[in-house]
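All protein chains of the complex are present and in place, except for one that has been dropped.
And then chain A:
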Amino acid sequence: MSIVTVQLGQCGNQVGHEVFSCLCRDLCGTHGLCSSRENQSYQDACRERFFWEEESGGSVARAVLVDMEPKVISQTLSMAARSGFWKYSDHSHFCQKQGSGNNWANGYSVHGPRHKEAIMNLVQKEAERCDRLGGFFTLMSMAGGTGSGLGAFVTQCLRDAFPTSFILNHIVWPYGTGEVIVQNYNSVLTLSHLYRSSDALLVHENDVIHKICAQLMNIKQISFRDVNQVIAHQLGSVFQPTHPAGGDSDYSRNPLGDLMEVLVPHPEFKLLALRNIPQMPENSLAYSTFSWPGLLKHLRQMLIANAKMEEGIDWQVRPPPPGSSIPSHSTKKPLHFNTSIANLLILRGKDVHSTDLGSFQDPSLYTSWLNPQDAFHAWKTPRAFNKYEKSASLVSNSQFLLKPLDSVVGKAWNMFASKAYIHQYMKFGIEEEDFLDSFTTLEQVISSYTTL
């Protein structure tokens, strides 16, 4: 099954380019530490999922690029073409001349309806090109105007046009200290709208990735390209072909569907986090060895203590002792214990089938209204990813985003109370009512996750 990627705005397009580059590098650059038959099967599955082949034999990404101004798209197209291994189609992008001005209302209420037909035509073409459509993967940031506003509108259109397809939105959460002054407004509006039309929201926080770059990757002068490459690696570790839990020898044919099934049991809970270890500079890889027990232990503690990377994990945080049947919203659980609804572990590499995952099935990790057997799943693939001998990714639906979400909503509310910048949104048709609706939706989400 194939996935159609929709890249929206500057961030969406920049990240998208890095994702396809990473996928291609993993495909072509390594043999994956497994048999060549296995490798061939992996490559075929990946190609079908993300690329189509043109007559001359080149790989073309299954992607639609959308932006309201031309500079980023033209840069993205030319960078991809220069790689020599893959490219974007010349006919799958849509851009205008003047951007959205960081104005969500401009993206959603003006650009959206105006360009709906043209954009959806491109999406339709890509969808028809797939033998079997596995769903949509959108890439956007929340802080700006196009990715956020137009992205929310396009997601709605996707939902209307493809009611039975899966939609996964990847969202870049902006740095806490401003990239854009109205980022909190744009974020609130985006999240509330996406919550209605999307199946799940996979979130990467710039602050977190920045720390990974600084502390784990040892990059001195971190650029957005560095940040995007880490994000791409993490996404690749999830979306590259995997064997479904049954231990079947075939790669999963329905990646997005499988993901939704195991991670989103209830429509009120759609926020997904991604943790991937190990993460290190490429030139250190050859000198490092990892053991599965070690990696899994770290990953479990990262989940519990809500740590986003392998350094600075708080080992003091523990789940409540077993045998004390505490309802999940009791106050006895330590306040910073991160409760999960569902977890998905994706393991790739050497000796993957010998791993013991019992620690992740501990009921104390999860909310009480799900059976741990239903809440936890693991997909194991012997084919190594992106030169990492062993790589473990944890996709989880948990309370991880509570604090950042609460912070963003709080700041947006504070600004809203003083009515600052509201006139800019009203100019394009978003009224105070719309803001209030969005705030209400998100307070509901915060409340739901808090009482887990």
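The rule is simple: a contact is a pair of C-beta atoms (placed from the backbone, for glycine too) under 8 Å apart; a residue touches a chain by one contact, two chains touch by 3 or more; residues count from 1.
We take it that contacts and distances are computed from a predicted model.
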Q: Tell me the UniProt name of the left-out chain, picking from "Septin", "WD repeat-containing protein 75", "Tubulin epsilon chain" or "Origin recognition complex subunit 1".
A: "Tubulin epsilon chain"
**Q.** From A:34, A:222, A:357 or A:370, residue that would touch the chain that is not displayed
**A.** A:222
Q | Sole residue of A:58, A:176, A:319 or A:404 that reaches the chain not shown, by the stated touch rule | A | A:176
Q: Based on the whole complex, identify which of A:14, A:59, A:156 or A:242 touches the chain you can't see.
A: A:14
**Q.** Touch list for chain A against the chain that is not drawn
**A.** 10, 14, 69-72, 75, 97-103, 145, 175-182, 210, 213-214, 219-225, 227, 409-411, 413-415, 417-421, 423-424, 439-440, 443-444, 446-447, 451
